[in-house]
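For reference, the structure is listed below as structure tokens.
Omission of a single protein chain aside, the complex is shown with its protein chains in their original locations.
Up next, subunit A:
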């Protein structure tokens, strides 16, 4: 899906790089560590999964998304908790107001409705019975369609042709798992693209590799 999260090659982000600080702390403030832990726990408490979590981050409004990494983790934790009926919309804001001395009425705790999706086990690696459709050396072209739902094909690589360089372990399909409609495991391929295929003849010479799910690809 299109959105601010899909940053590869986007001109509006072509600013100077930040300085690398080798001594950078893991968390810059106490709240960042808390946000990290709370987001992981919110994912668990709301019955979500890694893909739903990533999709929740993608649904964070753009200004908030760009305000910072753990800021968007906090926002996505709330989205997952509200989606699953663990928290009422506005519950966090009301509690925040009261914690700083305000007196606002907090919304009632809703009826939970956690998603239920059968899981083929822990993690995201799966076994797929069918043989892989592509082999190392095959030329493949990525799809051009743009889903309005979660996917893992960056926009800069839509409708581009590359070469399969590895068959990776089969994995849960993020496109459906993120929306709790099934794991639909698929074969995954490392696909290498020439820079000029992605960016035109004037591109710097390099290759770029993406790991792509079988349904994103067709034989070139």
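Everything that follows uses one rule, which is that a residue touches a chain if its C-beta (ideal position, glycine included) is under 8 Å from a C-beta of that chain, and two chains touch if they have at least 3 such contacts; residues count from 1.
Assume contacts and distances are computed from a predicted model.
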For this session: Name the absent chain as its UniProt record does, using one of the following: "ECF RNA polymerase sigma factor RpoE", "nitrile hydratase", "ABC transporter substrate-binding protein" or "Probable chemoreceptor glutamine deamidase CheD".
Result: "nitrile hydratase"
Exercise. Which of these, A:61, A:120, A:159 or A:182, touches the one chain of the complex that we don't see?
Worked result: A:61
Seminar exercise, completed: From A:15, A:118 or A:137, the answer for touching the chain not displayed is A:15
Seminar exercise, completed: Touching the unshown chain, subunit A contributes residues 5-22, 24, 26-27, 29-38, 40-42, 45, 54, 57, 59-61, 63-64, 66, 68-71, 74-75, 77-79, 81-83, 86-87, 89-93, 95-97, 99-100, 109, 123-125, 152-154, 156, 166, 168-169, 171-172, 188, 190, 192, 198-199, 203-213
